[in-house]
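A protein chain is absent from this complex, but the other protein chains hold their places.
After this line comes chain A, so read on.
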Amino acid sequence: MSTTIYQQPDAQGYYGQFGGAYIPEMLHRNVEELRNQYRSIITSKDFRDEYQSLLRDYVGRPTPLYPAARLSAQFNTNIYLKREDLCHTGSHKLNNALGQILLAQRLGKKRIIAETGAGQHGVATATVCALKGIECIVYMGEKDIQRQAPNVARMKMLGATVIPATSGSKTLKDATNEAIRDWINNPNDTHYIIGSVVGPHPYPDMVATFQSVISEEIRKQLKEKTGSELPTHVFACVGGGSNAAGAFYHFTEEQTVKLVAVEAAGHGVESGLSAATTRLGKPGVLHGSKSLVMQTEDGQVVEPHSISAGLDYPGIGPMHANLFASGRGTFLSATDEEAVRAAFNLTQLEGIIPALESSHALAGLHQVDFKKDDVVVLCLSGRGDKDMATYMQAMGV
């Protein structure tokens, strides 16, 4: 696969005009260490062997590419679900957490910190820390701790310390701030496992690389099922954008493949309670990189809203900002209500309860006119167990 402006950033971490490493000097050594070493470590035979065998035997890869017959019939096209919900721990987040813990080990780090929104990344990180016997601290917004109780319990059972972020909107943005500050205060022994394709270079590239196993598998599996590696559409939800980056990765240079990202519109894009960054954001700097950021006229980051804690983030990764700005990606948005409706639709048609995040991608299907012979791949990034309280509320249970 050739290196291109869409798939990988330049030497300074820029995807077009987005990316870079806007970090205080206190983080320079850590970020520089990663930047200098991550490529050689993750391409070494020793790393690849351990990563591949754990992906297979521990994560459960490859995940199936499921031809969803009844869903396809509803849209009069051919829809395949990439079943990341079947990964161990219930979401795609483990692909990245596993890659980063192996990297952290090779960097000699003794302590792991992470931020989490819906808790899926926190659970994945706590899991790999348990696997490797490394201390794990997870920062989570106070509001998210309340709405994602099952995942908080899982993290604690796995031995992680969950620290509430109490500033700002008390969601993912604030958990990220706290994790970065922890890293600043513990520069020597700590690795920060960022869960999305955000943060200073090399994080967006590193996380996208670990998640690219998704599109790598899609190409192979699609070839087996349809005779062609290339779908007409790839759908994925976008908060920070890690599952979308993974699902798009090996298709970014295939111009016939439409890359469709679905953001969380919350109560509606213009309602003031939304997380639809490409619609509401402007270029800015947040959490160490230049990207699109939802902010006031004065450059204060606004508090986003989504029913889905994993999408409740006021920015997107720089790779996605570049896909949006260049027109290579199509960015849609789905409201809380549309996402919940799409979740029930999938559950009743296919017997799969999706995570609220993935439900946004499913809701996006309603906004595109498909042809009968289109081949649509949708990244079902996670399973819905953690969101049962929200679904029960919708059912009036």
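Points worth noting:
Simple rule for what comes next: a contact is a pair of C-beta atoms (placed from the backbone, for glycine too) under 8 Å apart; a residue touches a chain by one contact, two chains touch by 3 or more; residues count from 1.
The rule is simple: contacts and distances are computed from a predicted model.
Chain not shown in the complex: UniProt lists it as "Tryptophan synthase alpha chain", one of "Tryptophan synthase alpha chain", "glycine dehydrogenase (aminomethyl-transferring)", "Transporter, CPA2 family" or "Cytochrome ubiquinol oxidase subunit I". When the whole complex is considered, the residue among A:Val301, A:Ala343 or A:Leu356 that touches the unshown chain is A:Val301. Here the missing chain is touched by one residue of A:Gly99, A:Gly122, A:Pro231 or A:Gly288, and it is A:Gly288. Residue-wise, the contact with the chain that is not shown comes from A:Lys173, picked out of A:Lys173, A:His191, A:His305 or A:His320. Chain A meets the missing chain through residues 12, 20-26, 28-29, 167-168, 173, 177, 180-181, 184-185, 187, 282-288, 293, 295, 297-301.
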